[in-house]
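For this view, one protein chain was removed and the others were kept in their places.
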Amino acid sequence: MSLLVIMSLLNGLTLAALLFITASGLTLSFSLMRVVNLTHGALYMAGGFIGVSVIKVTGSWLLALLAGGSVMAILALLEEKFLLRWARGNDLIETLISLSVAIIIGDLVLVIWGGYPKSIEIPAMLNGVLTIPLINLVYPIFRIFMLGLSVLIIVALWLFLKKTNLGVTIRAGVDNFEMVSALGINVRRLFTVVFCLSGFLAGVAGVVGGTSMMLVVGEDWRILTLTLIVIIIGGMGSLGGTIVGALITGLIYSFATAYIPEFSLFILFLPVAIILSIRPHGLFGAKA
Amino acid sequence: MQFSNISKIAVVLVSLALLIAVPWIASDYFVMMCIRVMYFGMLTLSLCFLAGELGVVSLMQASFFGISGYFIAIMQTRYQIPFPIPPLVGIGVAVLFAALTGLLVIRARGIYFLMLTLVLGQLVWALASQWASVTRGDSGITDIFAPVIFGISTEKSKGAFYLFELFFFCAVIYFLAALKRSPFGLMLRGIRDSESRMAMLGYPVSLLRYMAFIFAAFVASIGGVFFAYFTGLINPHSVSLTTNVETLLSGILGGIQTLFGAILGTAILKILDLVLSGITQRYLLIMGVLFLITIMFAPRGAAGALKRLWDGFASRTLGSGSPAGGVSDDPFYEDTK
Partner (left out) sequence: MKRKSWIIAITVILFFIGAIAGNAMALDEIRIGTIGPTTGWATIFGQGCLDGIKLALGEYNNEFNGIPIKVFSEDTKADVEVMRTKLDSLKNRDKVHLIIGPSLGHEGMAAVDWGARNPEVPMLIGYSAPEDITMRKATNSVIRPGWTGAQVIFNFGQYSAKDLGYKKVIIVGQDYSYPWDQAAGFIRGFLENGGEKVERIWHPVEAVDFSSIMAKLIAMSKEYDAVLNNSGGAQVVAFFKQWKQFGLDKVYPQILGQANVPIVSMLSELGDSAMGVYSSLHYYDGNPSGANKKFRESFKKKYGTYPDVIAVQGYDAVHVAFKAMKAINGQVDDSKKFIAALRQVKMSADESPRGPFYFDKFANPVQNIYIKKVVKKEGRLMNEAVKTYTEVSQFGPYADMADKYMAAPATTRDYPPGDKASYFMEIEKHFGKDYVEKLKKNNGWVD
């Protein structure tokens, strides 16, 4: 039984890793632009499907990962430049625009890739299981890789926000938006960069998720809901909060599926209600 | 005001007379469409009432709609409880649920409200699809039969069902319109436009918002009663995100701030659904594009309304570091002023 506990723990952690990669992009764009980008789930799904096609043509998983991320970054760029900018300042309208874009992308994916579930082959290097002899535990290498990748992304984001000029400007923009624009910094460019980055992370997450699990039309809303749970628990706009939110969500989901699978979904939503009734802006969210 | 009172009353009376005459002059098919538009209309009305009066977009109105439907289904098929009780209990439970969730969401504003209601709506959906011993899971509950009223079976006669529903539909519209005109409605609009001022003037801001939320849920739950009775079944789809998004879509299409817009939007959406179904499989794509165009280019309808209600929000958050200060970029800014 204790083996099941250890495995559930590991499963929770690795699922949290995937959730973090997805949610980090969303929380980043939210913290700067106050837009809940409801397209995020659709970008995840479309990114994954791009990965499916790229790997079919080139056979390289790394290329698929980068392509999925890049194409989604471009898509996010187009969305930001041509649609969201139109309603800048009206965050509710921006959110509704992103909702309609999500519906459109969802249907386009169905047109291009069809309604059958697809999945991405695990690259040979990451295939197989890791055996820990002492406790007789076997665990898939790819899931450990997912954990590593998310740590890498956390570090990269941290370095980017703390050490680069652009990152510092973004952080300043999050804290005090008027000040940054008053200083003559090109705010529009800042928005575009952040939105691109957010799209890139969604696409990358899609390829990783499609490799570890699968992809199918309808996946967009499932992922969006999970992602929203993560950032609502963690507090919107806080990167640290997102890590905590992803951990809580991942662990609850994994333990609930292992022990009470019939009610796993319900149990997933319950902490959201509890946390919100105590802290309306999430665990680490600042009051807007 | 320019329109004289007499002609206004005349328009209302003639419209009412025509509406009542529908079962006698129109085909069964048309009556059925009207019935659908009315129950979905009540759902949209509840969403538009919140949007218009509180300035928030809710993605959980279908939960109240579904809860009353589910309670009718469970009480009728499982315990054979006679007619007037199941719908009353259903509405009661839905309102109670609104009173509970209202405590959670009412402090939230703008997108926080949207996200919170989305998650709570999904919670209800998760319960409906996973609590299979009660809700029968994804297959849902069938065999709900519409009641007999004044000796006429509304199950067998679509016309009778139509009139039965029309009565409540008109009552709901009257109720919402009266609410909007009442001091309560005026206070709500005051809060929407400037919450801090209203709070300073000593109005119980939170309580008023809370009550509006419950009223909206009440309206949605009445729609749910007719939904369950007419379709004879209920399943998790009725409380799903899809239903919530479609309701929002109806509201946006018709103009989210008015009651008339809510009904018009519902009618447009439901008719489009039927028309497009035979022609193309790209229903969702067309809906998405339509949605996008309406939000972006229809200032008088949807966007104009949102802009106006959003102004209240924007001006409140202006001082607290929101980028909402960039109003000059706003394409609707000129239109509405």
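Order of writing sets the chain letters: A and B. Residues in each chain are counted from 1.
Assume a residue touches a chain if its C-beta (ideal position, glycine included) is under 8 Å from a C-beta of that chain, and two chains touch if they have at least 3 such contacts.
From a predicted model like this one, the values you see are computed outputs, not experimental measurements.
Taking the full assembly into account, the omitted chain touches A, B. Across B:61, B:101 or B:129, the single residue that touches the chain missing here is B:129. The missing chain, though absent from the display, is touched by one residue of B:26, B:93, B:211 or B:298; that residue is B:26. One of B:142, B:182 or B:196 touches the chain omitted from the figure, and that residue is B:142. The missing chain lies against chain B, touching residues 1-3, 7-8, 11, 14-15, 18, 22, 25-30, 32-33, 36, 126, 129-130, 132-133, 136-140, 142-143, 227, 231-233, 235, 237-238, 242, 260, 264, 273-274, 277-278, 281-284.
By the touch criterion stated above, the residues of chain A touching the omitted chain are 1, 3-4, 7-8, 11, 14-15, 107, 110, 114-119, 122, 128-129, 138-140, 142-143, 209, 212-219, 222, 253-255, 257-258, 261-262, 264-265.
In this text, only the chains that are shown with their structure count from here on.
Rounded to whole angstrom, the centroid-to-centroid distance between chain A and chain B, based on C-alpha atoms, equals 31 Å.
On chain A, the positions that touch chain B within their shared complex are 33-36, 83, 85-93, 95-97, 99-104, 106-108, 110-111, 175-178, 187, 221, 225, 228-229, 232, 236, 262-266, 268-270, 272-273, 276-277, 280-281, 288. Put simply, chain B touches chain A in their complex at residues 57, 103-104, 107-112, 114-116, 118-120, 122-123, 126-127, 129-132, 241, 245, 248, 252, 282, 284-285, 287-289, 291-292, 295-296, 303, 306-307, 310, 313-314, 317, 320-327, 329-332.
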